[in-house]
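A single protein chain has been omitted; all remaining protein chains appear in their positions.
And then chain A:
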């Protein structure tokens, strides 16, 4: 196995650059092809312009069983509009012509499996993808694609959850590349009321700090405002917003100037 040098990877570079900065890294999740396939590239470029450091581009799946109603909806819309894996790679290539923002592909294993693990990793790397998050591949099943992803220099980001035991967190930290995705609450994805997140999350954050020491730490699930992010990510390297962004798009699309409304929200997430 030829392992590509991942030091030059855009994700690693991003965290290195931010290592001494008090500013939190902001990652946004967007379902590829939502609200329409023509907008995805522009949205990503606009996100970057408005303070986004990292983009998680969602590969839609018909049965997203770890997702709440918001991402179920955006996934359905994208699939109905004919989004395919090849189109997603094309979107990434188009972004790459104009931007160096790190892009992670995120989605369930079945579409990846059907595309073919080898072909998927090769095409993703060639298109300029910087990493992968496959939530239904836990440590136990990592063998299905870990070697191939490493060979293509694609970091595989693993998740830790509030009920992940300490020892397992350390194992995940050892295996994860790029960063560790810290799921702040049990449950499906989706924007939650701030209080609900705040109360349960601190004990988890403390355990993450103790056990995840090798990788940068990004926290997600339930964050919907700059205030949420500041509070929850205080001890993390950064934060991830998905459902709240998609809800904002859903509210404004296709109104005149909807993208500006979305970018204003993105700006407010980062800077308050």
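Everything that follows uses one rule, which is that contacts are C-beta pairs under 8 Å (C-beta built on N, C-alpha and C of every residue); 3 or more make two chains touch, one makes a residue touch a chain; residues count from 1.
In the analysis below, contacts and distances are computed from a predicted model.
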* To do: Pick from "ABC-type polar-amino-acid transporter", "Iron(III) transport system permease protein", "Tryptophan synthase beta chain" or "Cupredoxin domain-containing protein" the UniProt protein name of the chain that isn't shown here.
  => "Tryptophan synthase beta chain"
* Decide which residue listed in A:91, A:183, A:212 or A:249 touches the omitted chain of the complex. => A:183
* Option touching the unshown chain, where A:57, A:91, A:159 or A:266 are the choices -> A:159
* Given the full complex, what residues of chain A touch the hidden partner chain? -> 61-68, 72, 79, 84-85, 108-115, 135-141, 158-165, 168, 172, 183, 186-188
